[in-house]
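For reference, the structure is listed below as structure tokens.
One protein chain is absent from this view; the other protein chains keep their places.
Moving on to chain A:
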Amino acid sequence: MSTIALHDEHNHDHADHGHHKETLISKYIFSMDHKMIAKQFLITGIIMAVIAMGLSILFRIQLAWPDQNFPFLETFLGKWAEGGRIKPDFYLALVTIHGTIMVFFVLTAGLSGTFSNLLIPLQIGARDMASPFLNMLSYWFFFSACVIMMSSFFIQTGPASGGWTVYPPLSVVAKAMPGSGMGMTLWLISMVLFVASSLMGGINYVSTILNMRTKGMDLWKMPLPIWAFFLTAILGILSFPVLVAGVVLMVFDRSFGTSFYLSDIVMGTTILPNEGGSPILWQHLFWFLGHPEVYIVIMPALGISSEVISVNSRKPIFGYHAMVYSLIGITVLSFIVWGHHMFVTGMNPLLGGVFMITTLIIAVPSAVKTFNYLATLWRGNIRFTPAMLFAIGLVSFFISGGLTGIFLGNASLDINLHDTYFVVAHFHLVMGSAAIFGMLAGVYHWFPRMFGKMMNAKLGYLHFWLTFIAAYLVFFPLHFLGLDGVPRRYYAFTEFEFMKKWLTVNVFVTWAAIMAALAQVAFLFNFFYSIFRGKVAPQNPWEANTLEWTAPVEHIHGNWPGEIPTVYRWPYDYSKPGHDEDFIPQTVPFSQTMSSNLPHDFEGNAEAEKIQQDWELANPVEENKG
């Protein structure tokens, strides 16, 4: 509580002295305001997403028409696409960088970075993050990581190309492939900066949530996105350092001749001097981060969609406590399932059995979340805002992709499905599409909060339907390629007789992917146009309960003029019987809503219950009220 008081004083100081002199640089570039940093994360994330999407279109073109030349590719890519045909090495680079950018830069930094920064202070009622300077550093480390990653496209040997999991020895031995030279070094540097960024962010999010909640905002009154960001940040703090450890060892192996990951290697007839290491060690270290990472990606999306679905169904989220406990369950379990990425890597089969058990257990909290979403929609009064459409899309993808996870989590089935297109289809649905949809739901929902303008809803509708349909058209057929035993990361399907029957499917999938990519133009136009020319947003455009909609539309440093509002109730009092409106903001005290209070609301506070009973006796309920 003292923290809050302190900050209040701080704000009064501001009021007294007027504003700091804000220069262009301090306002837009080296800003320490959480709202500006959120925008920086979002726009950088969007740019990276567009780049990664472009890369995916490039390799989809190669997969669809492996024996045709596209002169424009040579125009853009030069010798990597000599004669208009992408080279195998560059194909692998495209796949690798697409994966890296999407997982780390878009769905981790772009999603968590944007919405944690924007919503944590606004939804818990804080003036800013616990350490704004660290927050700024977090963005700039992320930005540098992006720049370094992209710079690898401008070196002769090309970007890292050993897959986004960069398994050694492929990624360590420079002779193994051109991308394992300079490109891989840049990948590692970029990743270290990225981890530093996400740690600074994570520590900030956790400390802000734990210490800076406004009066009345106890943990069980926090909106679900905050719970999701909180647990995501904890996951990140505990797992990302392990990746750095792994990366440092890899840097040593690559540059200083150590043998952490290398042993018994002969390249052609050159015998490498490394002895005693194990490539499996990297896989353990990588997936110790890598698996929590996929939850780092999906949990904020789930949090956002919980909020969006509740607001737009005009109904409290069903089973708020169950939603939180399932998030906690996912958080804890996600640390002990990494081995399911390694069932067939030659890891001791005994471990495979154990990891299978933990992996399938994690399906339970995920199932609970899905059913709770469905129960929230049931008997709701659903407004199909663009955000709501995307949130429903997320639930659909989460179901589809989650169910295929049951196949892959089963070690015996994984034998034949590992590293096939089935895996590609699985994670693109459950982690790719679902998380992207969560992110887009968040952008449409909080755009008014971020920029003070409204986005065009109709373009949003168009964007949703095209993307939703195209995503299914792209990823659903890919399952069947995997079931037929087509491995992933194949440059062309022309060399194996049995794959040739899938060439037509590949053409179809590529066209669907192009359609999905073009649909994003509707979003990009809408986004940037609305920043400047959109309609001015009203105070509370979605009639939501959470605190961020009580702050003035015009951004001010410190978020609220005067005192920070006090919170009296949980954030999901939608359509409460007995109340004239279908929402009651968190800042409305129970004394103003006597007609709608329920015994449960007072959490065993005898005095309050008594007052309520007295009031109810004095104001008998009219029977005709539905």
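One rule holds for everything that comes next: contacts are C-beta pairs under 8 Å (C-beta built on N, C-alpha and C of every residue); 3 or more make two chains touch, one makes a residue touch a chain; residues count from 1.
Keep this in mind: contacts and distances are computed from a predicted model.
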{"item": "Among \"Fe-S cluster assembly protein SufD\", \"Cytochrome c oxidase subunit 2\", \"Oligopeptide ABC transporter permease\" or \"Heme exporter protein B\", the UniProt name of the subunit that does not appear here", "value": "\"Cytochrome c oxidase subunit 2\""}
{"item": "Residue in contact with the excluded chain [from A:81, A:130, A:146 or A:173]", "value": "A:173"}
{"item": "Which residue of A:104, A:142, A:472 or A:568 touches the chain not shown here", "value": "A:472"}
{"item": "Residue of A:129, A:231 or A:356 touching the missing chain in the full complex", "value": "A:356"}
{"item": "Chain A residues touching the omitted chain (full complex)", "value": "70-72, 87-89, 92, 162-163, 167, 169-170, 173, 176-177, 262-267, 269, 271, 277-280, 313-322, 344-346, 349, 352-353, 356-357, 360-361, 363-364, 367-368, 370-375, 377-384, 389, 392, 395-396, 399-400, 403-404, 406-407, 410-413, 415-416, 418-420, 457-459, 461-462, 465, 468-469, 472, 476-477, 480, 483-485, 487-493, 495-498, 501-502, 505, 518, 521-522, 572, 574-577, 582, 626"}
